[in-house]
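Only one protein chain is missing from this complex, and each of the others stays in its spot.
Note that the chains are named A and B in the order they appear, and that numbering of residues resets to 1 at the start of each chain.
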Amino acid sequence: MTKYLLGAAALAAAAALVPVGPASAQPKTITLCWAAWDPANALVELSKDFTAKSGVAMKFEFVPWPNFADRMLNELNSKGKLCDLLIGDSQWIGGAAENGHYVKLNDFFAKEGIKMDDFMPATVLGYSEWPKGTPNYWALPAMGDALGWTYRKDWFARPDIQADFKKKYGRDLAVPKSLTELTEVAQFFQGREIDGKKVYGAAIFTERGSEGITMGVSNFLYPYGFKYQDPKKPYAMAGFVNSPDAVKGLEAYKALFKCCTPPGYTDAYMQEGLDAFKSGQVALQMNWFAFFPGLYKDERVGGEHIGFFVNPPEKEHGSQLGGQGMSVVSYSPNKAEALAYIKWFAQPEVQKKWWALGGYSAHKAVLNDPGFAKTAPFASDFLTAMGEVVDFWAEPSYAQLLLAEQKRIHDYVVADKGTAKEALDALIKDWQKVFKDDGKVN
Amino acid sequence: MRNPLSRPLPPWRGEEVDDKLDTRNNPASSAPMTELTPVPSLADRVAAASPDWMVRRANGLSDRSIAWLFIAPTIVLLLAINIFPLIWTVHLSFTNYRANRPNAALKSVGLDHYRSILSDPDVWAAMQATAHFVLWTIVLQTLLGFALAWLIDRKFRGHALWTTIILIPMMLSPAVVGNFWRFLYQPQIGLFNYLVSFISGVPPSSFEMIGSVKLAPWSIILVDTWMWTPYVALIILAGLRSIPDYIYEAAEVDRASQWRQFWSITLPMVLPFIMLAVLFRGIENFKMFDMVNLLTSGGPGSTTEVASITLKREAFEKWRTGFSSAFAIILFVTVFGLANIYVKALNRVRQR
Partner (left out) sequence: MSAAVSRGIVTAHSVVEPSPRAKAVAGTLVAAYALISMIPLVWIFLTGFKSPPDSISYPPKAIFEPTLEGYCNLFTTRSRQTPEYMATLPPPASTCDEIARGRNMVIAGPSNYAPRFINSLVIAFASTFCAVGLGTLAAYGFSRFKVPLADDLLFFILSTRMMPPIAVAIPIYLMYRELGLSDTRLGMILLYTSVNVSLAVWLLKGFIDEIPREYEEAAMVDGYTRLHAFWKVVLPQATTGIAATAIFCLIFAWNEYAFAVLLTSGEAQTAPPFIPIIIGEGGQDWPAVAAGTTLFLLPILAFTVLLRRHLLRGITFGAVRK
């Protein structure tokens, strides 16, 4: 027995030294890395066109969102050659640009006649530029996205539910026009019996590990008046991050979490939200526009059952920006083919097909088309959202800033630590330290 | 096994007799022998049996060179992959190095990192969470493990089978365990809440294990206990089995009660084993990362964020390499120091 064990081990030792990888005499293959979600599956479909036209085969490496940033940033920092193309999150731009992970695309764009003017400005600013506001491009806007809401239109349409709501709140049950109204709607549905099952108010983001709760809380903070810094003085955060309005916004998010979410919803992000909504547990769901095409097509909750709305305002308008740009990894041995893919992807016809398959094109040819709003029930909401998006810090140290907010917000909202003001004050201190280490403040 | 020698092997202790290994009882397996074989024919046999390279090299090798030949590869490997990196970590802990900015200028910061770690309340919170975890897992696993070992030692029929079955949880990957216990702990769709509700009548949706500030630390303790109690039980079982019968027989003759026997014979003689199990589990749980990270991600908030999770976030998410190196050194020194003290105490207990 031991002999077999040792024999197997010896065989494995020999096998280990055999390199893993394709022989060189095969057609070129490039690998595109992205998150594992609906739009990625759509991209697989779309890329068949590229392979047909160029003869370059596509391999894909998709990682679920909670692990995506971790895995990909690790990959970039270790100069890995796994990815030739990376559709990286908008916040990675600063770090990737300054540390030489991405190939700068200005020359390529100039040579191939790809104009950034053809893309929606918010997406160019958010996904491509570093430093922000300067014409230095490190990615092609690939996927426009913002954080929106879905709701059970069929429940809202029921006469008995409408009557109940009118009795309780004195107004009609409709798409909420403010965050306060949204909380009321969620409260109304919390614990209600519908079709023999207990349902709950809203599925919101509360995830601790990567970026979930920060993305979710931002959708409340922005409309209440939260700002990252003094518009006139960069990195001056006191009074803007912890303004009384911001405190109110944070308290409102916690109130929504405490009153109106399903049980055990303390570490939930996109996937859990989808699960909760699709299984009929919640009336409202906070999630990225990226999922809306798939939700609309769902057998149980799609079609007539589902409705969409932009993040409601409170004092002002604001939605958390999502979305990614497509970049060429500078450690890739296949940069020429990767650039060819970008050139192909930037064509208006391909962008139109991208939207048709479920990807959110950022190209003006698609978005400014007069018929765009009618192509899908969420299309006009998407345009509205993209007109009012705000993004998180995209500094090279964005990970530290994000982790600090994850901790402080989760501590307050889920773990009941301290008050909202204390959480935001602690957050300013955390962020101050990061900027100090970076030399951005004294 | 063929007896390669020309005379029978002397008997030896300390090994459960295994027929295959025991040549004393297998005369058929030993070579035909005379008292003293003339050297030339043995040399012939040796020469015929040994691979050529061995014969050529072995003839010239002294004991000393063989000793070094045998030990050197291990030492070299450990130096390269354990010691050198450790020294590098110490060096890094005095700098401001960031692994995600390899081109930035390297600056020495002296003891800054150490100062900020030791005064950081979040780090102390993490150490507290770790201490809570280590303490309670040790307590529970020792109590349960002792009880289990005691029961198995009654030597009831089929105890070998049941012992093997209870070993299974410790063969799993802690990461995978953390992941599927997360599934089991879900209040709506998970098995745990329903079982508890079945036993106690409390409605399953009325409480949550990994989402509640009060219960989350216990959720990780429970999973670790589930995994490792059998390990502790086996060590203690070895201890129980090492107590010779005659001591108990003497105690019976002296008409000592069962209770008395337990306290003055069993417990003291098993104590070194218990202490050893506590040492192993303590060190392992101090280092704990994968199971807790996949079960709770350190949440809610940071209530179950054990030291390794904080370290991972500092080192591989914030990429503050210098800072996390200092933290790593502090953790290492802590464990090393505590283990040292503990082993000294353990040796003293052994000598009693």
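Basically, a residue touches a chain if its C-beta (ideal position, glycine included) is under 8 Å from a C-beta of that chain, and two chains touch if they have at least 3 such contacts.
Keep in mind that what you see is a predicted model, and the values were worked out from it rather than measured.
> Just name the one of A:61, A:154, A:425 or A:438 that touches the chain not displayed here.
Selected residue, touching the omitted chain: A:61.
> Sort through B:212, B:296 or B:321 and give me the one touching the missing partner chain.
B:321
> On chain A, what residues meet the omitted chain?
For chain A, the residues touching the absent chain are 1-2, 5-6, 8-13, 15-17, 20-21, 31, 36, 38, 41, 44-45, 61, 63-64, 66-67, 71, 74-75, 77-80, 82, 271-272, 274-275, 278-279, 294, 297.
Going forward, only the chains that are shown with their structure count from here on.
> Between chain A and chain B, what distance separates the C-alpha centroids? Give it in angstrom.
The computed centroid separation for chain A versus chain B comes out at 41 Å.
> Once bound in the complex, which stretches of chain B touch chain A?
96, 99-103, 122, 186-188, 205-206, 208, 210-213, 296-303, 313, 316-320
> Help me check something: in the complex, which residues belonging to chain A touch chain B?
70, 73-74, 77, 95, 98-100, 207-209, 262-267, 281, 396-397, 399-400, 403, 407, 410-412, 414-417, 437
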